[in-house]
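Reviewing the structure listed below.
Missing here: one protein chain of the complex. Every other protein chain is in place.
Naming follows writing order (A, B and C), and every chain is counted from residue 1.
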Amino acid sequence: MKPLRIGLIGYGFMGRTHSNAFTQVKNFFDLEYQPVLKAICARDAGKAKAFATKWGYESIETDWKKLIARDDIDVIDIAAPNNVHAEISIAAAKAGKMILCEKPLGFNGPEAEKMVAAVQKAKVPNMVWYNYRRVPAVTLAKQLIDEGRLGKIFHYRAKFLQDWTINADLPQGGAGLWRLDAKVAGSGVTGDLLAHCIDTAMWLNGSIDTVTAMTETFIKERKHTLTGKVQKVTIDDASAFLARFSNGSLATFESTRYARGHKALYTFEINGENGSLFWDLHDLHRLQVFDYKDESKVRGWKSVHITDGDHPYMKNWWVPGLQIGYAETFVHQVADFIQGLSSGKMASPTFKDGLATDYVTDAVLKSAKTMKWEKVKKVK
Amino acid sequence: MKPLRIGLIGYGFMGRTHSNAFTQVKNFFDLEYQPVLKAICARDAGKAKAFATKWGYESIETDWKKLIARDDIDVIDIAAPNNVHAEISIAAAKAGKMILCEKPLGFNGPEAEKMVAAVQKAKVPNMVWYNYRRVPAVTLAKQLIDEGRLGKIFHYRAKFLQDWTINADLPQGGAGLWRLDAKVAGSGVTGDLLAHCIDTAMWLNGSIDTVTAMTETFIKERKHTLTGKVQKVTIDDASAFLARFSNGSLATFESTRYARGHKALYTFEINGENGSLFWDLHDLHRLQVFDYKDESKVRGWKSVHITDGDHPYMKNWWVPGLQIGYAETFVHQVADFIQGLSSGKMASPTFKDGLATDYVTDAVLKSAKTMKWEKVKKVK
Amino acid sequence: MKPLRIGLIGYGFMGRTHSNAFTQVKNFFDLEYQPVLKAICARDAGKAKAFATKWGYESIETDWKKLIARDDIDVIDIAAPNNVHAEISIAAAKAGKMILCEKPLGFNGPEAEKMVAAVQKAKVPNMVWYNYRRVPAVTLAKQLIDEGRLGKIFHYRAKFLQDWTINADLPQGGAGLWRLDAKVAGSGVTGDLLAHCIDTAMWLNGSIDTVTAMTETFIKERKHTLTGKVQKVTIDDASAFLARFSNGSLATFESTRYARGHKALYTFEINGENGSLFWDLHDLHRLQVFDYKDESKVRGWKSVHITDGDHPYMKNWWVPGLQIGYAETFVHQVADFIQGLSSGKMASPTFKDGLATDYVTDAVLKSAKTMKWEKVKKVK
Partner (left out) sequence: MKPLRIGLIGYGFMGRTHSNAFTQVKNFFDLEYQPVLKAICARDAGKAKAFATKWGYESIETDWKKLIARDDIDVIDIAAPNNVHAEISIAAAKAGKMILCEKPLGFNGPEAEKMVAAVQKAKVPNMVWYNYRRVPAVTLAKQLIDEGRLGKIFHYRAKFLQDWTINADLPQGGAGLWRLDAKVAGSGVTGDLLAHCIDTAMWLNGSIDTVTAMTETFIKERKHTLTGKVQKVTIDDASAFLARFSNGSLATFESTRYARGHKALYTFEINGENGSLFWDLHDLHRLQVFDYKDESKVRGWKSVHITDGDHPYMKNWWVPGLQIGYAETFVHQVADFIQGLSSGKMASPTFKDGLATDYVTDAVLKSAKTMKWEKVKKVK
């Protein structure tokens, strides 16, 4: 196995999921390259050090520019907040590094366009961490749809419901809470949660043409962790839109952090003339399948427990009936990225795919302001 | 018990649900009045006769005007297609009859306004058959919300999914298929299915201010049963909208007859700061309840089996664990109507409530054409 | 339609379910005979009168012997406690009446043998009210098994879990509580709940050869409603057994009134080499179906919503997606009984079938005492 030397930027939640993926992938997949945890970069040297010790990174950096300048790094993995994705990506591309970037790709479409231009010019492998494509049940959904089993598609619906910001005492900004600060996050649930729904949706059902949206900020002011002052909340707490796909199907999308009782309920459903599929992140190891060709009197939704050897990725794990969890989706993504390096066919979602999603979130945020249907820009 | 003499117009699906309710109500509820099946009216005398024999109606009529003219009828029950609701209702009101009318109330808002005016002028008891309010689980939801248990409401979402018109060979128009003919039905799923969702939503969560909608007719032409010719389909096959309620909550609504795998999947969910509720017509005897006040580590959605004596209506039926079905919702509605006669406090939904729903469906259909947000007219 | 004149004995829970069935059957099924509610018999004339008024019985009796003696009664329907089933049945048979008897058939096997002998000698139509056979999902299970779809059967498991007697303050004996008095009920959950499980099991999977059982009375003493004194509890609160069916399959059975959280959770599952079925009374309108012949990667348990026209009995009710409840199972049983009269092929379960179940419960109760495997007597 050849080494694939990783330089990670960020030590938060995503820094952990990526590090775990780099660690586990070699034990479960047979690949040409093996990730080597070369360096972790964070502004706070102490935190970088602690993270390096925990995960076995060989070294630390406190300046991402130095990380990019290092010769012994093959891959720059960006697990930092959204407002720095573009600058780092563009610099990393110029330095000829492969890039793995957390989602959403850019702060918005125009910024993401520059990121795409940079990686295309530099011809470096690139990928966005829309990890839910690699939930085995979701990957199976993709296969079934691509095989044409559903027939003509009529409907798509997705939602991503959380409830962790209902408490008005929750502050905004700062470590772990930057997702509530639009200056750092770009938007609220639109870029954080809906972006996942949109990425999966376009992967499964093709491009989106037009949208009409509404957003809301339920709690208007929150104390800011960094300033210590009560400030206007700048993000959207909830975001919903109607859409029309290029294939003629209709869709509803919704995301919120004010749906009491739901921790991370990302669900999607797709209805075609011959069948339907439903998936739910809270039981990610199941796919609900309806096949109209089944005999009428015993026809029903099948709850498929995605733990068999003929299910995507699952022959690499345990035995039928024994489920995997959230973390393994990142392992799959690393495995596919590496297989893409070997095969020369870059694994998706690439930066270009990430840009397409940014175009949709841009249209959603615009429509919420104009209160009109907006066209979605298409990636060239 | 005093007699409440019923004159039914229509012998289809709804004619049967109403007749069963009139028959069963006295066996399960203690009431001042007892429905007496006086007459069934239908244009086809043979069919009227057969229905009368089956259900025990004492007589038949073939002209609804004659039915209304009869002295021995207290209640005119309209289970005929949508395009005749107004004319019959207005005439019945003039004749001083109590009126039970199938939903939606009118062909559209302006027509429904005349119906409201007629019953108000005549001061006759009136009710619209939005039967889902009387599913015990839905009634319990209403109680819990009215008790303030959910706190401030953030979200409402409802959908009504069916799949019975996907087959392109299904004709439009004629007996049983008039729902596919806009001249008879008024609209497609908007008036048929969404109207149910809207009635329940406004009952539970108050009035709707604005909507933005989209509709679609997937199959553009179908053979017409009456003409024998292939004609343009005039109804909407699918209808979805975003809405803002007067209480500040956001909503998504969707209905379709092209959601493969769903027979009559009417679901709603409401999220408040302190709790959430979810209900599903396919398991109508359950209510899913989330209470944030439950102790954190054992907090979860409760699947409440609505079959206990302290659940709405249920002490009148069997014992805990033994479920009732769809038909009983009509029995409950008749029981409540009769109790309203006794108490002088008319049971809802009245014609005025039905008008409010027509205003929403009008706005939805308009928005789908204008592609703009539309204000919903308010009932005075 | 010809009249089928009913004389009902008992006005409790079962008196109501039967009366409702006699009332509804003609509205939903096309039959040669139509039940006529001729007389209700109860020792307390006031209660009999009230019940007659409520349900429309034409007359009352306070002595069942007089009821049996009447010329204008075709069917004696026994909805009285278990300890009088035999005496009434035998007398009714001698009087040439058709007999519908609540379950369990006799107080025990030897008593039930006399009942079978009586109806056989008199050649009168007879049936036992094991109503769960007529849940459409259960009837469909029977069809699927009889069609050989499951292949060789390996396992059967059934349980009937309730929790309504956990409270130690609940008295025994008297109206509604006679089920806690072995002198009236014969046994506790064995005859009350397990008997249902056994009847269904033998209908679906054939006869039971041997059993080993345990029973328990958790609360040893309760106040007796009739005597006012604290007395020893004589019934079994819980009863479980292992069994071997004649077809070589293995089974577990359990029933209890001490399973906190379950109101009337009657479930069964059957596993064959090619498929499996699962059913649950708490969602009686669903059948869970597993078919090993389904394509491997989309294979799963199908949740079949038993509300379509091609499901047993369902074309007589509403439209797809709209469920029926518990009460309708009795309607189906009356319909089948009447069809049996017309066809000359008596509907099951007959008294002979009821005797077979009594033999199993006898063996269970005996095994619980001997602590040995016991053979089950076979009906000749």
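The criterion applied here is as follows: a residue touches a chain if its C-beta (ideal position, glycine included) is under 8 Å from a C-beta of that chain, and two chains touch if they have at least 3 such contacts.
All values derive from a computational prediction rather than experimental measurement.
*Asks:* Have a look at C:84, C:242, C:346 or C:379 and name the one touching the chain we're not showing.
*Replies:* Within the whole complex, the residue contacting the unshown chain is C:242.
*Asks:* Which of these touches the unseen chain: A:17, A:187 or A:348?
*Replies:* Candidates A:17, A:187 or A:348; residue touching the omitted chain: A:17.
*Asks:* Of the residues A:119, A:243, A:284 or A:338, I need the one that contacts the missing chain.
*Replies:* Counting the whole complex, the residue in contact with the absent chain is A:284.
*Asks:* Pick from A:84, A:170, A:265 or A:379: which residue touches the chain that isn't shown?
*Replies:* Within the whole complex, the residue contacting the unshown chain is A:265.
*Asks:* With the missing chain put back, which residues of subunit A would touch it? List them for me.
*Replies:* Counting only subunit A, the missing chain is touched by 13, 16-17, 19-20, 23-24, 26-27, 54-55, 162, 164, 262-265, 281-285, 305, 307-308, 317-328.
*Asks:* For the chain that got dropped from the picture, name the residues of subunit C it touches.
*Replies:* 150, 154-155, 157, 159, 161, 163, 166, 212-214, 216, 218, 238, 240-242, 244, 248, 250, 252, 254, 256, 258-262, 271-276, 290, 292, 301, 371-373
*Asks:* Go through subunit B and note every residue touching the omitted chain.
*Replies:* 140, 144, 287, 289, 291, 294, 296-305, 308, 310-311
In this text, only the chains that are shown with their structure count from here on.
*Asks:* Taking each chain's centre as the mean of its Cα atoms, which chain lies farthest from subunit B?
*Replies:* Relative to subunit B, the chain whose C-alpha centre sits farthest away is A.
*Asks:* Determine the centre-to-centre distance between subunit A and subunit B, using the mean Cα coordinates as centres, and give it in whole Å.
*Replies:* Using C-alpha averages as centres, the distance is 42 Å.
*Asks:* Distance-wise, how many Å sit between the C-alpha centres of subunit A and subunit C, to the nearest whole number?
*Replies:* One centre to the other, that is 55 Å.
*Asks:* What are the residue numbers in subunit A that touch two or more other chains?
*Replies:* Subunit A, residues with two or more chain partners: 301.
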